[in-house]
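Excerpt of the complex: some chains, original placement.
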Amino acid sequence: MTKLETVQEQQRIKVQPEIAKLGHFGLVSTDLEKSLWFFKEVIGLEETEEKDGVHYLRAWGDFEHHTLSIRAGEESRLDHVAWRTKRPEDVDAFAEVLENDGIEVEWVEEGTEAGQGKAFRFKTPSEHTFEIYFEMEKTLASPETRSVLKNQTHRSWSRGVSPRRIDHVNLLTNYSVKDLSQFMADKFGFKMRECVEMPDGELAGSWMSVTPLVHDIALSFDPNAETPNRVHHISYWLDNAQDLLRAADILKENGIFFKGPGKHGISQAMYIYAIDPGSGVRIEIFTNGYLIFEPDWEPIVWTVDEMDIGFTYWGDQMDNKPENNPTIKA
Amino acid sequence: MTKLETVQEQQRIKVQPEIAKLGHFGLVSTDLEKSLWFFKEVIGLEETEEKDGVHYLRAWGDFEHHTLSIRAGEESRLDHVAWRTKRPEDVDAFAEVLENDGIEVEWVEEGTEAGQGKAFRFKTPSEHTFEIYFEMEKTLASPETRSVLKNQTHRSWSRGVSPRRIDHVNLLTNYSVKDLSQFMADKFGFKMRECVEMPDGELAGSWMSVTPLVHDIALSFDPNAETPNRVHHISYWLDNAQDLLRAADILKENGIFFKGPGKHGISQAMYIYAIDPGSGVRIEIFTNGYLIFEPDWEPIVWTVDEMDIGFTYWGDQMDNKPENNPTIKA
């Protein structure tokens, strides 16, 4: 530990806890076999292990034990979205902050999720379930799938789309996105990077992050959402725009429904939105875009009538047909 | 300001200052006209303004007033490498930290560099000149070059290689890279992400960052360096690997000497190294690679005999011919 880090460490004992990154998704699928086929064979994630009926997956460039777990259930839903803290003690500190605010916290004992230490879960005001953890095994890949590069977990390009890493989550809600954004900022230090403002001052969408990514989390307003706690999509990252075109070929040959490729104005990133035929969860395959290193970033505010370039700058866009837009609970 | 930010702000009054990001390069060229041709027409940077004989340039996706300034001089050199702090008060705080350590600090008044507020410069133990600043205009692009996207400064693809943004700097020195890395960690909070260890325990190279980039700065050891304060290269970022192949065509047609394209093992990034025919400074055109979001990242330690995949994983590599490896002072 450097001198500076020691000093900071001492001071941090009293500072607010911080979120380091999006950790993983806990998915429940009514058709486990199909979801495993989709995420392992078509998307091309690697399976770290299967334990107690839960399959723990990650992309070839993810360092933690898993970024997606899948298990069978009677209703497909995103069981939890997990966030990793900056320091071990931040887990307890976040629990205290939330409990002080009257938010109920449910502890998850070490090992309940394979590879993971002590964690807790709680519900956001929008009733989405979040998990807060710090300890997670950085599991070495098996010799057969390990990369020759010591800074890369698995070999890339083994199967399917082959994304590099987890990227972000986009939650759909009929709860106030403005209030939910405020909650994410107040409790967890997320900064708003871009947003879409409606004529009444409410937000149609909010893109927030604790990292230089334009968003670790996006919040999307849908007044007609069935429940306040829906998932718009989970997302994995590819290195190059052309990898997205290759992904389109692979998805199409496998009979997967998808929208895209296209480019967002907001975030400047390219996308494909595909639906897991097992659970119905939407996954955004994502690349390009910009990073925000400026500490004094002012949120980019879009209006609803700028969405012709804001949401889809160009390319194939999402339609409004309900059958093409399944959502699951989170 | 959110509640969390307010609390953090209060606590931060006493915390160590922090670096937010690499800001810009101040280049002096013996052939200003040729350097301007190279950086504006071949690389494709945009000129924000020319003031007092200094040309202020940036890439189309850079938000600050400039990320590269060029002026004429009798000796080509990197006048300074500038780092932006996280908070306005960090500039004074850093000056205090350095002066307490006996390091001389030279103040640069507001407006000395166009667009920039109060700043100071100092010399690292390796005699490289760094500049520390916070205030910098986020200049709007002229209507002719402005992007239709409100989160993007200039139109992309206007001319030449057309990189998105500044990326990193790589300094060459005959000073101890281990000691210099320690200095960067102790004084500025840089974390070592990867390094190359020599049999005697010294470091042949060190890749460090304050952001999730694998490096904002790299330090390269060369026992035969003419002076301790040389520049290995400055670097700009492209979004896609294929943009690098397009860059190679453009550089070749313009008669620019370069090495690459190739892929590094360290950082997993792709590169082209080109030489500015005006100043002799080397620029790395850079893309792909990985990001580090883990707060408990352990540096990846390479040995010298792993450099066959560490430095050049594959592709065209740098040679050892002195005539192909000019270096300038910093």
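Of note:
In order of appearance the chains are A and B, and numbering begins at 1 in each one.
As a convention for this text, contacts are C-beta pairs under 8 Å (C-beta built on N, C-alpha and C of every residue); 3 or more make two chains touch, one makes a residue touch a chain.
Because the structure is a prediction, the values reported are computed rather than measured.
Identical protein chains form the entire complex, numbering 4 copies in the structure file, with 2 of these shown.
Here, only the chains that are shown with their structure count from here on.
Chain geometry summary: the mean Cα position of chain A and that of chain B are 30 Å apart.
Note for the complex: chain A touches chain B at residues 2-5, 7-8, 11, 14-16, 20-21, 61, 63-64, 84-87, 138, 148-152, 164-165, 182, 185-189, 194, 211-212, 239-242, 265-268, 288, 290-291, 293-295, 300, 302, 306, 309, 313.
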